[in-house]
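If you scroll down you'll find the structure; I have some questions about it.
One protein chain is absent from this view; the other protein chains keep their places.
Entry: chain A
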Amino acid sequence: MDNNEFEQLSSLWQSTEQKSLPHMDKLIKRHKRHGFILKLNIVIECVAILAVSSLFLMSLIEKASLIKQIWVGFATIWGITLFVLMSKSRLSSLKHLKSGQLSSSIEAHKKLLKNEILRWDLSIKATWVFVLAMGVFAVSKCVFAPCDADSGLHIVISFLVLGVAQSVFFVKRRAAKRVLLTLEQ
């Protein structure tokens, strides 16, 4: 392709039909709404952690059965650990987002992607741990008390939900890895 041909291509490119100009006030409002949703998610997670923690304390105070205490205790520790690790990664991403480097550096995007992959990894591992614990809980429940159809159904549904969540995490992690690879290339 010589310079003349390229110039023709360039003018062809620049003569493409223009998109209609955006309303900046609407875009800024939308951006603020996204920020609000992000903060709301963090608040919801905090409330969920507090709820599980209080449930654990209640089970201790009310002297609930040992299996229930262990199960709720596990869920509390699992939730808090996951929340802390996730928040650490999110804070690191937020630091990159706030630094403004995203507008000027591909390295910042790579760091964000690495953080994202780490979060999906954590979700996958945490779900495996949860599935394992739930399996142990279900077996021990049936060993110490007679199993009824209702609780059996609940456990099966829980396993199905966790299975679906796990597949979503796998797909998301694979997609993030693919983009990271593209950026690194």
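The criterion applied here is as follows: a residue touches a chain if its C-beta (ideal position, glycine included) is under 8 Å from a C-beta of that chain, and two chains touch if they have at least 3 such contacts; residues count from 1.
The rule is simple: contacts and distances are computed from a predicted model.
K.L.:
One chain isn't displayed here; going by UniProt, is it "Tripartite ATP-independent periplasmic transporter, DctQ component", "Biotin transport system permease protein", "PqqA peptide cyclase" or "Sigma-70 family RNA polymerase sigma factor"?
P.N.:
Checked against "Tripartite ATP-independent periplasmic transporter, DctQ component", "Biotin transport system permease protein", "PqqA peptide cyclase" or "Sigma-70 family RNA polymerase sigma factor": the hidden chain maps to "Sigma-70 family RNA polymerase sigma factor".
K.L.:
Touching the left-out chain: which of A:Ala48, A:Leu66, A:Val161 or A:Ala175?
P.N.:
Considering the complete complex, A:Ala175 is the one touching the chain left out.
K.L.:
Among A:Met1, A:Val43, A:Ile61 or A:Val143, which one touches the chain that has been omitted from the display?
P.N.:
A:Met1
K.L.:
Among A:Leu27, A:Leu50, A:Val84 or A:Val139, which one touches the chain that has been omitted from the display?
P.N.:
Residue touching the chain left out of view: A:Leu27.
K.L.:
Residue by residue, what part of chain A touches the chain that was omitted?
P.N.:
1, 6, 9-10, 12-19, 21-22, 24, 27-28, 31, 100, 102-106, 109, 112-113, 171-172, 175-176, 178-179, 182-183, 185
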